[in-house]
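Here the structure is laid out as structure tokens; the discussion comes afterwards.
Complex shown without one protein chain; remaining protein chains in place.
Naming follows writing order (A, B and C), and every chain is counted from residue 1.
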Amino acid sequence: MSGSDMYRQQILDHYKNPRNYGEMQDPDFSHVGENPSCGDTIQVDVKLADDDETIEQVAFSGDGCAISQAAASLLTETLPGKSIDELQAMDTDDIVDMLGVDISPMRIKCAVLARQVAQDGSKLYRGELDEKDRTITEE
Amino acid sequence: MSGSDMYRQQILDHYKNPRNYGEMQDPDFSHVGENPSCGDTIQVDVKLADDDETIEQVAFSGDGCAISQAAASLLTETLPGKSIDELQAMDTDDIVDMLGVDISPMRIKCAVLARQVAQDGSKLYRGELDEKDRTITEE
Amino acid sequence: MPTSDASGLDVEAIREDFPILERKIGGDVTVPGPDETDDQPLYYLDNAATSHTPRQVVEAMTDYYYEYNSNVHRGIHSLSQEASIAYEEAHDRAAEFVGADGREEVVFTKNTTEAFNLVAYTWGLTELEPGENVVTTQMEHHASLVTWQQLCEKQGAEIRYVEIDEDGRLDMDDLRSKVDDDTAMVSAVHVSNTLGTINPVSEITDIAHEHGALSFIDGAQAVPTRPVDVAEIDADFYAFSGHKMLGPTGIGVLYGKQHLLEELPPFLVGGAMIRRVEFEGTTWEDLPWKFEAGTPPIAEAVGLTAAIDYLEDVGMEAIERHESELARYAYDRLSEFDDIEIYGPHEERGGLVGFNLEGVHAHDLSSILDDHGVAVRAGDHCTQPLHDVLGVPASTRASFYLYNTREEIDELIDAVDTARQLFA
Partner (left out) sequence: MPTSDASGLDVEAIREDFPILERKIGGDVTVPGPDETDDQPLYYLDNAATSHTPRQVVEAMTDYYYEYNSNVHRGIHSLSQEASIAYEEAHDRAAEFVGADGREEVVFTKNTTEAFNLVAYTWGLTELEPGENVVTTQMEHHASLVTWQQLCEKQGAEIRYVEIDEDGRLDMDDLRSKVDDDTAMVSAVHVSNTLGTINPVSEITDIAHEHGALSFIDGAQAVPTRPVDVAEIDADFYAFSGHKMLGPTGIGVLYGKQHLLEELPPFLVGGAMIRRVEFEGTTWEDLPWKFEAGTPPIAEAVGLTAAIDYLEDVGMEAIERHESELARYAYDRLSEFDDIEIYGPHEERGGLVGFNLEGVHAHDLSSILDDHGVAVRAGDHCTQPLHDVLGVPASTRASFYLYNTREEIDELIDAVDTARQLFA
């Protein structure tokens, strides 16, 4: 759970070469989030399949630390094919598994930001959440 | 400086049989004081000689702990014959000497109340103090 | 000193955890700490003012300073992570100890007094309106009484004081008649620090709620001495201090129902309680951090955790039984003398007894007791208005805790007798 351990090849690769980076043309839903004390900001755009339930394509944009950006990049690869329910069921452990490294306690908020943005976005889309300006995962 | 040491014969005697207790008919000046947390209250009445400077007679009234009352009683015996300047020059050590016992730090305020009342009274009388409701020697 | 009661506490073993109980006194008090002229064993019966601190608590704080001292919340380095986790978990521990739902409901303040002021400044200045009233009691500590009094004065609201009966119990009929639909807050002390009265705080809270008012219970004397469950009481706010429950100075706890704390504006502003600051405006952190501005009492939180651990190890029920027993014993022994007036109820009292010896001012009595090693509090105990009601300027209070024994009460009685002789 120490610093360099967190920066294994996969994380650094996704940070330096983010996948699916940029804003989508016609997302079904889109949501933003930030962790003000870090300055991490992330927008997640999601395109759904015709069933209005299966995630077809995901893009992200924003900037911030390697953990938050790599997690977002990895998420854009992990989500397609999953259902919104599956997205909403993802917890912190799933993100840590996805990253493949231990995340130190104070950095968890960076790791889970993109997931939370995607989850909140899907809830807003489904009307399960009333209104939410920005998602924040800092306490 | 321990408890019972403070309660030597002289203190107890003056507490049980206070001297010059009561209110004076025609004092030249009179002033009151209290230490609210103790509930000690003291009024000191002073009669001056014709020189308007020499203390002729002193009376006190009020109630409270043995230290405050004995100190007031002793003071009424000590002051006559002294000048107002001498009264005003009295400090804490003079009171401790007068009492003849060590006073523990938290009880000093009791011991010096009567003296402070007399001093403030004399200053009000001389116009050296603007206005003072009640004298207090608690911090 | 042998175990001297049937409460099940191993008092002898407990006393060994408190080095200060070995202290001798009697010498120079102007230099803090023991000196060669100290020769009198100490009988510490001033626990309602502050309790002593066991090794376990002091050592937990020493470990903090020697092993993981760091500022909290924001640091990424290892020490800061360790300190942050310990600090945040201290909230969980305190929450659990008093039956709160979680750390969101536990704000660390500097003491009970600040907890009252926090609610007065946040809820009071924004919610309490002219024409409304705050109902509190004649037996409140200044922390509560002065806070509500000053708040009502500022807001143009009315303050009402519920009376006590001859036994020093709250007059519940008077309370019922004083709480009305204009009542915004009912505040009562759980265990009186002067009378020892244990108030029916759950019933008081129910009455408040029936009239749409909030309740704020002062638990400064209750949490250290008996099991407390804020959820069961249903109190909206509840406060207590670390230093009265084997913990350090410099930390207190405000419990508040989450939805209430969420609605309140912040109190102190600054670092750690903000989310985002711009030159034009600021947004706030989540609970409880919204109410904890600046560097918090980190070592003190670690100490509080250790104090709670210690108390739970001993068992709050056993502590309550032990205290009650000592209080009953002290009450009964003091009752033997016609020249002693005791305040507060005989039955169902907390572990303290307030009294006066006829013809001897409480301060004189306390000085003489001190000479015999008996440490009691003499004065108004921060309940001046209650003393006005009792018709005395001051009283002497002996208050007990888990490490006290019957033998110490016997010493008190003997020392009182010396004072009696001296002033006869």
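By definition in this document, a contact is a pair of C-beta atoms (placed from the backbone, for glycine too) under 8 Å apart; a residue touches a chain by one contact, two chains touch by 3 or more.
No experiment lies behind these values; they were computed from the predicted model shown.
Within the full complex, the chain left out of the display is in contact with A, B, C.
Contact with the chain that does not appear here is found for just one residue of C:T113, C:S187 or C:S215, C:T113. If you put the hidden chain back, the residue from C:Y121, C:F216 or C:Y255 that touches it is C:Y121.
From the options C:A143, C:V179 or C:L334, the residue with contact to the chain not on display is C:A143.
Hidden from this view is one chain, which touches chain B at 2, 36-37, 104-107, 136, 138-139. By the touch criterion stated above, the residues of chain C touching the omitted chain are 19-20, 23, 25-26, 29-34, 42, 44, 46, 49-50, 52-53, 57-58, 61-71, 74-83, 85-86, 110-114, 116-117, 121, 138, 141-147, 149-150, 153, 161, 241, 243, 248-252, 267-272, 274, 276-279, 281-282, 293-300, 302, 363, 366-367, 369-370, 374-379, 382, 384-385, 388. Even with one chain removed from view, chain A keeps its contact list with that chain: residues 1-7, 12, 15-16, 36-40, 64-67, 104-105, 107, 110.
Note that in this section only the chains that are shown with their structure count from here on.
One simple way to say how far apart two chains are is to compare their mean CA positions; for chain A and chain B this gives 78 Å. Centroids of chain A and chain C (each the mean of its C-alpha atoms) stand 47 Å apart.
In this assembly, the C-alpha centroid of chain B lies 37 Å from the C-alpha centroid of chain C. Residue positions of chain A touching 2 or more other chains: there are none. Among the residues of chain C, none is found touching two or more other chains.
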